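In this view, the complex is presented without one of its protein chains, the others remaining in place.
So, subunit A:
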Amino acid sequence: MRNRVVVTGMGVCAPNGVGLHEFVTSLKNGTSGIQFHPELEKLNFSCQIAGKPNIDTIYLNKYFTNVQLKGLNASGVFYGVIAGRDAWEDAGLTIAGSENPDWDSGIVFGTGILGVDKFREAIYQVDEGNVRRLGSTSVIQTMASGISAYLGGMLGCGNQVTTNSSACTTGTEALLMGYDRIKNGKVKRMLVGSCSDSGPYVWGGFDAMRILPRNYNDTPEEASRPMSASAAGFVPGSGAGALVLESLDSALERGATIYGEVIGGAVNSGGQRSGGSMTAPNNEAVQRCIASAIKDASIEPNAIDAINGHLTATTKDPDELKNWSVALGRSEADFPYVNSFKGHFGHCLAAAGSIECVGTLLQFKEKQIFGNINCEDIHPEIDKFIDASKIPTTTLAIAPKIIAKASFGFGDVNACAIFKAYS
């Protein structure tokens, strides 16, 4: 028995919008969430701009109890809980009562590293011989599975509750893990998503690698330039995205709103062979991942109307699109529409996949393909095999039926999900 799997709720805490309404408005209008951060300048970062969700005006008691908020210093937990609980509410689901958990609901909520600011607090205390002064929440705020644990308790989920971690693939992988579990009849619904902390301790390592743009500190909104000839590196981001996946039967039974269907997907690794490395993808592996996802979805490559790429705005963007072109056997004007939301909010690292999956699915609801920003000057290598009309710079009133979304990550790991409009 293979269940069909649909998306019935979504939540997002992104640099260009907290909550679906603000987020979709920003995506449609090409509003950037990248800002200059004086803190990064003070700390001598080369790249002093970043994408950080603005949660200053969010009423946190809607999401956390007072006790939970006490000493909470893990930005990823704030973002993940806001997105996760919003998705649950958006799906019209209630919270399990105080006695029994909801055995039919589970969570896969990934992260790269959690609670770095809390960990920093702890390190200072430990180094000063004050371990007894750490308090009770150092562990739960800094364990990777802290985010799924917080959400699991808040919602009362009684099925699998876990955290995955696969660098920038994390969010899309989480979605596919939940999809597999529902498809195979092990659970009715799964909250899937991912979060990524913000701040200098997360972003510093990337700055040190010299892979972030250095010349846009005065013009932050122009810095993230996926597919552009002037792309100068990825802008670091943060936040969280969350989706409620559910068996079609369960969704219909509840009369839930359906954003779209997950019809297939694949994950793999290039084994850091044949050009693949800790930081670069093995092109054959990327092509195989995309081809496997298409096969899993039982569709033909030409059924894909649009792609939401990984496309981080580094020199690797042309390679990624070449891989899509080879895997789909499509090029020039036959290539699907392609967009990357990283132009709007940068690369949200472990949260990238889930935030971008939310944006991808919103295109079904809006019956639009959201435009790219900062790629008026298409990279000449891309221009060689993809018609410029397929890389829209404004939002198009074209209703996509099938969209492929991929994420790739450090460690040479890949994930590709195929979504279909539900009708």
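One rule holds for everything that comes next: a contact is a pair of C-beta atoms (placed from the backbone, for glycine too) under 8 Å apart; a residue touches a chain by one contact, two chains touch by 3 or more; residues count from 1.
Methods note: contacts and distances are computed from a predicted model.
Engineer: So which of "Glycine/betaine ABC transporter permease", "Acyl carrier protein", "Anti sigma-E protein RseA N-terminal domain-containing protein" or "STAS domain-containing protein" is the UniProt name of the chain that got left out?
Structural biologist: "Acyl carrier protein"
Engineer: Which one, A:Lys70, A:Arg273 or A:Lys295, makes contact with the chain that was left out?
Structural biologist: With A:Lys70, A:Arg273 or A:Lys295 as choices, the missing chain is touched by A:Lys70.
Engineer: Of the residues listed, A:Gly135, A:Gly275 or A:Pro301, which one is in contact with the missing chain?
Structural biologist: In the full complex, the listed residue that touches the missing chain is A:Gly135.
Engineer: For the chain that got dropped from the picture, name the residues of subunit A it touches.
Structural biologist: Counting over the whole complex, subunit A touches the hidden chain at residues 65-67, 70-71, 133, 135-137.
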